[in-house]
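Step one of this worksheet: look at the structure below.
Only one protein chain is missing from this complex, and each of the others stays in its spot.
For chain A:
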């Protein structure tokens, strides 16, 4: 990319560390932009990279987007990296970026958390408002996480907001009903960090081996392994110390379970076709609404 920039400006090529020009633009204009960026705290190299993104974009947008990210507390390199991974951000109006940052703050994501969250998930900015609101509503009103718990969930698993609410709900319900885990433990264990399929594999593996039991109604004490251990142990350690099994056995199990799932889905689809005539608003939890 640097080569392309340099070749557009003969004079620049002669001086290796000269300011690059955006292709087709006067080097002098490029110099002006770069200067502005450097004033914001970007190095020459960083400024050059930044100018290379979406070259036809007006300088104000570029500077404004960069400024917003810096305001969030991101370092110059982090901000640049984010923009390189998600050039869409550059095209967002500044107000939108600001607003979204504000919303995320109101949800409880503070400086460091917010930085990490957006660095890990740039889509947090581009996510449609409705989707984000639906996810938040789901977590608060249906999953009944407290505001404090929600804050922690967002801090540790920001991608939760990007999930389709229906799937998010399914993920939660599985942990709550099927595994008998309360919200507090879900938060501590960082439930949403692990993809649902992997959680299901590990849980059912333990369950069929007789090492995990869904608690009965009212049963508070169980001898089940902690959700934290189930989720956070690397596979090798999970198998050795929790499941007391071998990778070979687990590999076969995953294949068998995947096949079971597929065949069950096939049966359910047939059933859904049969019941398609019924009232659509069957689910009392209003999952249909959550799909907005």
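In this text, a residue touches a chain if its C-beta (ideal position, glycine included) is under 8 Å from a C-beta of that chain, and two chains touch if they have at least 3 such contacts; residues count from 1.
Please note the rule applied: contacts and distances are computed from a predicted model.
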| item | value |
| --- | --- |
| Record-based protein name (UniProt) of the chain missing from this complex, from "5-cytosine rRNA methyltransferase NSUN4", "DNA-directed RNA polymerase III subunit RPC3", "Cyclosome subunit 8" or "phosphatidylinositol N-acetylglucosaminyltransferase" | "5-cytosine rRNA methyltransferase NSUN4" |
| Residue among A:38, A:61, A:105 or A:166 that touches the chain left out of view | A:166 |
| Hidden-chain contact residue, picked from the options A:39, A:71 or A:252 | A:252 |
| In chain A, positions touching the absent partner | 166, 169-170, 173-174, 177-178, 205, 208-211, 217, 243-245, 248-249, 251-253, 255-257, 259-260, 264-265, 268, 283, 287 |
